[in-house]
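Supplied in C-alpha cells, the structure appears directly below.
Here the complex is missing one protein chain, while the rest keep their positions.
What follows is chain A.
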Amino acid sequence: MSLLSGHKQGKLALVVDDSATQRKVLSVLLIEEGYRVITAEDGARGVALYIQQQPDLVLMDISMPVMNGYQAARKIKSLSLKNNLCPLIFITSMDTDESFIESIDAGGDGILVRPFSPEVFKAKIKSIQRISDLYSQVKRLQQQQQKDAELAEQLMFGVIETRNYALDKIGIIKKAAALFSGDIQLTALSPNGDVNVLLGDFTGHGLRSSIGAIPLAETFRAMTKKGFSLAEIITQVNQQLYHLLPADLFLAAGVVTISNHDQSVYVFNAGLPDTYLFDHQGKIKKKISSFHPPLGVLSNLLTDVSVKVLSIEQNDRIVLISDGIIEARNEQGEMFGYQRFEDAAIQGVNGHSVSQTVLRQVELFCQQMPQEDDISLIDLPCGGWQQSFAVNQQNMQPLKVSDTQNNAIPAWHWDLNLTGKRLAKINPVPLAMNYIQELEGHGDHWQSLFTILTELYMNALDHGVLRLSSGLKSSPEGFAQYFSEREKRLKHLTLGFIHIVIQYYPLSNGGKIVVKVKDSGDGFDFPVLNTMPKQGVAHQQQLSGRGIELVQQLCQDLQFSEHGTLAKASFFWQNQQDKN
C-alpha cells in the first residue's frame, strides 16, 4: 500500500488491482480529479483497507489473486450497507454479458471496460460521484428529520400523555403506525369528581396529523378543570379545530364523561366506530354509533344532536376504539372487524384486561403484516371513582361559626342574572369559579364550592325554570328520559330567569361564601327539604334528590325560602396552614 498525495481535503479513492501499472494509471487520473488515493494489490487487502480507511469511492479489478474482485465487492457492500453509499466501480477487460451481470450482482455500481480514454474514465467517475453525493444528502436530511421528529414526539408526549388522569385505572392501547400517532387519548378530572375522557383520531397519521393535538389537549384539560360540561367542551373543541386545521384535516372523536353522582355516562361519538358499554360479565349493554360528523368539519355542531346519557352500574365498563383496530388487516387482506373486536373485548372484560387482550388478539390476527393505521383503545371503568364531596368534610366541622356573625358586609360579591335563551346557552358555574379563583387564588375547597354551585344552579334550572319533575329520575331508564326531555325544553326556552349572587367573607382562619340562587319557577314544598336529615342512609340509593342532599353535606347551612324558589347556601372553609 502506498498513499499517493493529493488534495488534503479531497475525497478518498481506493484502487484495488494486482497490476502495478494499472494502479499507477488509475491513481494519476483520480488525483487529477482531486482525489486522494490508496491502493491495494488483491481483494483481501482491498477489504482490509476499506475497513480501515472508509474511502468514498472504490475501483475494483476482477481477476486478482487471494480474493477476486466479486468476492471483495460483496464483502465491502455488506459492510457499507448502513453507512453512506460508497460507489464501487469494476474495471475489467472482460467484455462479456456474464461479467457485466455478475458485477452488478456483486454490488457494483458501475463497470468500465478497458480500454477506455482518460476522458471517459473521468466522466464515469463524475457521474457516479454525483449519485453518491445525492444519496448522502438524502441520507443526511432523513437523519435530521428523524432527529427532529423524535424530539417533537418526546415534547408532544410530555405535554399530552403524561398529564393524563388516573392512568392506573384507565386501560389504554396506543400503537402508532408512524413515529407520530394521529390518535390521541386524554383523560382529566372535573372539579365535581366527574371524569372526562377523549379518544381522538386525526385524519391520516404522522406529524401532519398530530399538529392539532396540543391545542386539543390544552382546551380539553383547561375546560374540564374549570368544570365546563361535556357539550360545552365539544362545542369549543369543534370550533377551535375548524379554525385551526385545513379543510381536509379533522378529528374523529369519542368523548365521555363518567359521572359518579349521576350514576350516568355521557357519550358523544363524532366519527369513531361504536362506543361500547359492557356489564361486568362482558355483556354488551349498549353500542353508541357515531351520530355527528368528526370535529373540525363544521363551523358549528349540528343543532339536532346532543350528548347521549346512559345510566351505569359500578362494574360496567366503557370502551372506546379507533378504526385502526377494526381495519387492521391480516396477510389475506381480511380486516379484524367488529366481531373479532367484540369477542376479544368480552374475553378481556372477564379477564380484567380489556386493553391487553384486544391488543394481543389484533397482533395475533395481523401477524407480520405492517401496521397501516394508528391503533388505539380506551377502557374505562364506570365505578370506583372518588366522590368529590367526601374529601374535605372532616376539615369543616371544627370551625367556629360564631366569629362570622359580626361580619355583615362581604369583601366582595358577584352577581349574574341570566334570562330566557341565555339559560340554555351559558353555564354560569365555570364563570363564577373563574372569578372566585382570579380573586382568591386556587384551593382544594373550591371543589366543594363548585359542586354546591352546580347543584343549586341545576336544581333552579331543571325544577324551577324548566319545571321538570325529579320523580322522572327514579329509575335508571327514567334518568335518560329525563335528560332528553330536559334537552327538548331547553331548546324551546324563551322565558324565565336565574339570579345568582355570590358573597365572600374573609375570616380569621379561613373564609365563608354565601351562594344565593333565585329562579323564576313555581317553587316546591320546601319545608320538607329544610327539615330533611343530613345524609340519611336511606336516601343514598335514590337517584332523585341526590343533588340537594349533596349540597347539604357540603355546606354548613342550606335554606330555602320564597316558596322554594330561593336557595341560600353558606359554605365555610379553613385555610390550609390552620388545619394542623
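Everything that follows uses one rule, which is that contacts are C-beta pairs under 8 Å (C-beta built on N, C-alpha and C of every residue); 3 or more make two chains touch, one makes a residue touch a chain; residues count from 1.
Here is the rule we go by: contacts and distances are computed from a predicted model.
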| item | value |
| --- | --- |
| Chain not displayed: protein name in its UniProt record ("Carbohydrate ABC transporter membrane protein 2 (CUT1 family)", "Anti-anti-sigma regulatory factor", "Tetrathionate reductase family octaheme c-type cytochrome" or "Hydantoinase/oxoprolinase-like protein") | "Anti-anti-sigma regulatory factor" |
| Among A:Gly171, A:Gly212, A:Gly227 or A:Pro294, residue touching the chain not depicted | A:Pro294 |
| Touch with the omitted chain, as defined above, among A:Asp17, A:Glu41, A:Asp373 or A:Asp462 | A:Asp373 |
| Selected from A:Asn68, A:Ser99, A:Thr203 or A:Ser570 as touching the chain missing from the view | A:Thr203 |
| Where the unshown chain meets chain A, residue by residue | 201, 203-204, 247-250, 252, 270-273, 289-294, 297-298, 302, 323, 327, 373 |
